[in-house]
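For chain A:
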Amino acid sequence: MADPTPAAPRPAPAAEKKVAAPTGPPDPPPPDDLARPAYLEPLTAALPGAIVHTSYWVGDWTLITTSEHWVAVLTWLRDDPRAAFDACADLTAVDWPAREQRFDIVITLYATTRRERVRVKIRVADQQAAPTACGVWPSANWLEREVFDMYGIPFAGHPDLRRLLMPDEWQGHPQRKDYPLEGPGELVLEAPDDWIAMPELRRGVEIE
Partner candidate 1 sequence: MTTNRDTATSAFDTDELVINMGPQHPSTHGVLRLVLRLDGERVIDMDVVIGYLHRGVEKLTEQRDYTQIVLLTDRMDYVAAASNNLGYVETVEKLMSLEVPKRAQYIRTVLAELQRIASHLVWLGTHAMDIGAVTVFLYCLRERELVLDLFEEYCGARLTYNAMRVGGLPMDLSTGWEAKVRAFCDLLPGKIDDYETLLTNNRIWLERTKDVGVISGADATAIGLTGPALRASGVRRDVRKDEPYAAYKDFDFEVPLGTRGDTYDRYTVRLIEMRQSVRIVQQALDGMPDGPVMGKVPRLIKPPAGETYHAIESPKGELGYFIVSDGQSLSPYRLRVRPPSLCNLQALPQLARGHLVADVVALIGTIDIVLGEVDR
Partner candidate 2 sequence: MGTAIAFYILAALILTGGVLVITAKSAVHSVVWLVGTIIAIAALYVVQHAEFLAVIQVLVYAGGIVVLYLFVVMLVNLKRPAEAIVHPQRRERTGLLLGGALLAQFAAVAFYAFNSPQVGTAATYSARGNVEAVARALYVEYLVPFEVASVLLLVAMVGAIVLARRDA
């Protein structure tokens, strides 16, 4: 921390070429002649209305669902023997600020016995709590903490929702597209007054 009197927040660097901001991946529907995975039909039968969209691209299947159905879909995918996705390989988020529900939460599942992957996605708006997948796979715990840390998406029902990588007193969520890339960083972003208060705050923290 250097200069305690920050200059006025710099204007965001102008985009070089003005193109329409992307609003999400194309998620192309699968070609009609492609065999659907075996679990797809039972899933739509078991949870009607849960799967909003199905997509296939460069070999990856993607299911798009809604946050109300998130836990139910994941639980079904884990428990049904036709799916048997017993491992949560990855959970992350993508920020599409031009969209109303700006965040995609993306989970990548893996079925150890069938050696198959599937991606499941939901969309959530800013400040909207997403349901947690911790109850389905304990491994989602840290991954959701990282998403919370980097995007500021709160996970409802998460047992231990703290920042994972950034310091606890950090302001802002760096992985968002509108996070400034230059400037004094952590403090200017949301509450400029904190910039002055922070040194005192730091002094008060009992560091062992």
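General observations
By definition in this document, a contact is a pair of C-beta atoms (placed from the backbone, for glycine too) under 8 Å apart; a residue touches a chain by one contact, two chains touch by 3 or more; residues count from 1.
On the choice of candidates, all candidates are chains of the complex that A comes from, given by their letters.
Not measured: the values here are computed from a predicted model.
Of the numbered options 1 or 2, all belong to the same complex as chain A, but only candidate 1 touches it. The touching residues of chain A, when paired with candidate 1 in their complex, are 19, 22, 25-26, 28, 57-60, 62, 86-90, 92, 94-95, 106, 108, 110, 112, 115, 117, 119, 137-139, 141-143, 150, 163-167, 174-175, 179, 181, 206, 208.
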